[in-house]
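Of the protein chains in this complex, all but one are displayed in their positions.
Residue numbering begins at 1 within each chain, and the chains themselves are lettered A, B and C in the order written.
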Amino acid sequence: MRTGIWLIGARGSVAVTALIGAAALRARLVDATGCVTELPPLRAAPLPAWSDLVFGGHDVVTLPLLKKAETLAAAGVVPGRLVTALADELGRTEQELRPLPSGDTQAETAGRIADDLRDFRDRHGLDRVVVLNVATTEPVVAEHPAHGSLDALRAALGEAGTVLPPSSLVAYAAFEAGCSFVDFTPSTGARLPALAELAARAGVPYAGNDGKTGETLVKSVLAPMFALRNLRVTSWSGLNLLGGGDGANLADPAANAAKVASKQRVLGDALGYQPEGTSRIDYVAEIGDFKTAWDLITFSGFLGTGMRMEFSWHGCDSALAAPLVLDLARLTAAAHRDGRRGALPELGFFFKDPLGDGPSALAAQWDALTGFAAGLTR
Amino acid sequence: MRTGIWLIGARGSVAVTALIGAAALRARLVDATGCVTELPPLRAAPLPAWSDLVFGGHDVVTLPLLKKAETLAAAGVVPGRLVTALADELGRTEQELRPLPSGDTQAETAGRIADDLRDFRDRHGLDRVVVLNVATTEPVVAEHPAHGSLDALRAALGEAGTVLPPSSLVAYAAFEAGCSFVDFTPSTGARLPALAELAARAGVPYAGNDGKTGETLVKSVLAPMFALRNLRVTSWSGLNLLGGGDGANLADPAANAAKVASKQRVLGDALGYQPEGTSRIDYVAEIGDFKTAWDLITFSGFLGTGMRMEFSWHGCDSALAAPLVLDLARLTAAAHRDGRRGALPELGFFFKDPLGDGPSALAAQWDALTGFAAGLTR
Amino acid sequence: MRTGIWLIGARGSVAVTALIGAAALRARLVDATGCVTELPPLRAAPLPAWSDLVFGGHDVVTLPLLKKAETLAAAGVVPGRLVTALADELGRTEQELRPLPSGDTQAETAGRIADDLRDFRDRHGLDRVVVLNVATTEPVVAEHPAHGSLDALRAALGEAGTVLPPSSLVAYAAFEAGCSFVDFTPSTGARLPALAELAARAGVPYAGNDGKTGETLVKSVLAPMFALRNLRVTSWSGLNLLGGGDGANLADPAANAAKVASKQRVLGDALGYQPEGTSRIDYVAEIGDFKTAWDLITFSGFLGTGMRMEFSWHGCDSALAAPLVLDLARLTAAAHRDGRRGALPELGFFFKDPLGDGPSALAAQWDALTGFAAGLTR
Partner (left out) sequence: MRTGIWLIGARGSVAVTALIGAAALRARLVDATGCVTELPPLRAAPLPAWSDLVFGGHDVVTLPLLKKAETLAAAGVVPGRLVTALADELGRTEQELRPLPSGDTQAETAGRIADDLRDFRDRHGLDRVVVLNVATTEPVVAEHPAHGSLDALRAALGEAGTVLPPSSLVAYAAFEAGCSFVDFTPSTGARLPALAELAARAGVPYAGNDGKTGETLVKSVLAPMFALRNLRVTSWSGLNLLGGGDGANLADPAANAAKVASKQRVLGDALGYQPEGTSRIDYVAEIGDFKTAWDLITFSGFLGTGMRMEFSWHGCDSALAAPLVLDLARLTAAAHRDGRRGALPELGFFFKDPLGDGPSALAAQWDALTGFAAGLTR
């Protein structure tokens, strides 16, 4: 089952790390550390093989893939030896990247995006294509009446002006082209009633939002721990220090708000109440892709005794995100092949702010994920 | 179902915190924070009510309960107002405490312990008694041929000399008296073939070992997190700084060895390999009951990228342990009533080093525990 | 030398902790831990004795001192036994507290404040009075043309409207009444040219600003450490989590700005450049007076190798501030007696944002302080 993966933000750190990693896995230069789909219960599932994957994508920047790969190597995100060994492969993928199109109306822009997707599928004889958003986070978007129904949306897109944020326009185009869609960012993406309607009609699945790679991942196991021990979390405060492209973007308070909200949601879900405290994001260019998050949790135990826990997480965001991007592409493609349409809440394991009403505790999300994989037909 | 709880080490910090807490819960002076049996899925189980519990116990020290309670209040472990309000109640329990008996042979000592247990049960008309070991940790014990079978053990106990460590002698006496047994410490307790044989014959259940209250609790959710994300833990090192009675005892390398081993076991179980590193315990009198543990975890992700996580846990050991002691007493009594005999691996949720081959990940242990509770007959 | 200490914000946590502490020192119930003036080189200086100190003060709130003291004891800031032992003494000081006066113009208000100060001095036959601001932090204040000269200020104060923020009006009144002034807060206080002129004319000294009790104290030794080793600090970011009265106030971004600026100043001074990063303050009611600060410092060493340091500081702000308040009162009173007038830059050791151009490294500030003390005439 030849599967295309079309990356929105294809020249960014996460995308290029994923491209290098997929090529290295195909060439058996690395093991699959970090790839969830290679763990025992999922490894047996009927997913596209590493050698079935073909990559393409859109980006607004033009930095050559190889240049970006060298930057990542210099920063310690990927090993330099892989960049050297895979330079030819990156050169071939370079040919599959396109500038993000734009037209006079959003309908026209979406049409051109969909054309690029169809062209990619046809050129490579792909069974299906997953469109995966790893572009930088958008500002929170104002509601628009046309978001409520597909008919209203189609009418509005045909006129001048901006109805959909870029991530949602891409989801629209993906669905129109019969492609599935995964949003790895906190942007709006497919989370609009009109787009749910379109996905259902087009018979394609989608998943999201906001890949869970660091502080929130830890929260999704620690918050249930406190809950299962009936300890009362009285405050939970955090600070995320990060550089890199997404860091600069998140310094914008509008984008920040979306991310911060999705970071605290897990606490209310796991604990049954929202403890005091917030999770902040600060941009520190110097820190680059190796994010540091610090959290302080105060809690009270038996007879009201006050206690504390702190943790620091020093993670490389791109190295944590890239294998999950590949996992999500394989799983979503398999769901598509199996005839699933609409939201895939079973993939909540991967996200800070999952679609649907699934569990927020990591262990429960894992059960949902393995159940999903077990149900895939060969 | 009137249930006796007989505490070995009844004048220690954990026991006295449990006594104060149980009295405060009966008097509705506090809520049940920290009590796992009060969480939704367990709350519905047919367990003895708080008002069904009667306390007694053995200790080698003679410090009056009220004095110990005042010390705990001064150290911030329990609120002073509870000690004042419950002074009469503590005075009544004081009457139920006995010095740990001793005889010319271990058989004779065990006989006297069993007499104390029967006397306690008869005096209060109890349906059953749970014997709970919260005494300080023993040194690791040498194997002895008589540990292998009940007949050999009985013969050996009748002679002069030491065959069983104190915790195991107590378990022996408990089983002889028809009582269940829970070991909250890393001591040997019931973990000998001869004692398993006796419990089976006597028709009583037992649980253990080593209450999971701090660093290991956190490990039991973090290690599965790394495993579920297919991240490779390359080292996991820790330092536990603690004062208090158990702290001084654990500074003894012999006792320390038992505890340190049980602290790292969860890693191998959850990860499938044993990462580099050890977990140390240091006694710092000044720190008292408010233990600080620090762990450094190094791990590698996709393409071998190295990352790190640190956590510090500042917990009050007695406040964390006491509600679990009450939970275990209620659960073990209910199992006893239901006719369970032998080890109770379903209670692994509570222990660093659980009996049997159960899971070591906290979420899986929780599932086992709620399954156990759901199976109890009313 | 009988010395009055007049506290602005006399019913707040810092002031009441200082009152209890001074009474306890006089009664020899505690040792002088935390009091810098009791260290060897300063102990020999001719400062007012503990028994020479008389306390009074203003506040806008009316909570009785004893009530506030009990609250502090419940929160673990002061020992309950001291509150019990010193209840009578607190009752006597209660008689010396006055509501902060207010008049139709700021000149009238200042006149009433000065009357209270003169009345306090006369009633107790005091040689001199130090006015000490420990009220909550004010918002940053807009410049006003009348701040530039004493004549313009006097004219403006006589008219309707607000020319000076409360802290500066208090400094004005103190100088008019011949009292010295210390600002332990980041508020404007005496830092206006018109007030410098008045202090010079009145022949009184003043000191400030913003007591250095936690994160900034640590910065004032760590930043010089990096500088002396020629290590390049590439970023320094921090988060301060605090509850309590000042915490709530600092959640106001306007007040916050003043504090945050004074917190980063030490870095530029000690390093010779301003590293990336900011120091944030978040209000977490639950945390109360026991503030937690976390800082991440990234630095580069020989050949550009990147390294990191983190620290967490869990300090009780009132317990850290109160002894310094007493130290400052003793030192400022001695300076006043010695005929010093105007700013006292030698007291920079105590402040985040010291007056004058003194050193910002703690060790150099200590040298300046001991030099100052050695120069005091008996």
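A few notes on this one:
In this section, a residue touches a chain if its C-beta (ideal position, glycine included) is under 8 Å from a C-beta of that chain, and two chains touch if they have at least 3 such contacts.
The structure presented is a predicted model; accordingly, all values stated were derived computationally and were not measured.
Residue in contact with the omitted chain (choice from C:L47, C:L65, C:L82 or C:L192): C:L82.
Screening C:A44, C:A155, C:L228 or C:A374 for touch with the missing chain picks out C:L228.
Even with one chain removed from view, subunit B keeps its contact list with that chain: residues 234-235, 237, 239, 241, 276-278, 280, 282, 284-287, 292, 294, 296, 298, 308, 310, 312, 314. Annotation for subunit C: contacts to the undisplayed chain at residues 17, 20-21, 24, 30, 32-36, 38-39, 76-79, 82, 217-218, 220-222, 224-225, 227-232, 290, 300-305, 307-316, 319-320, 322-323, 349, 361-364, 366.
Here is the rule we go by: only the chains that are shown with their structure count from here on.
Touching two or more other chains at once are residues 308, 310, 312, 314 of subunit A.
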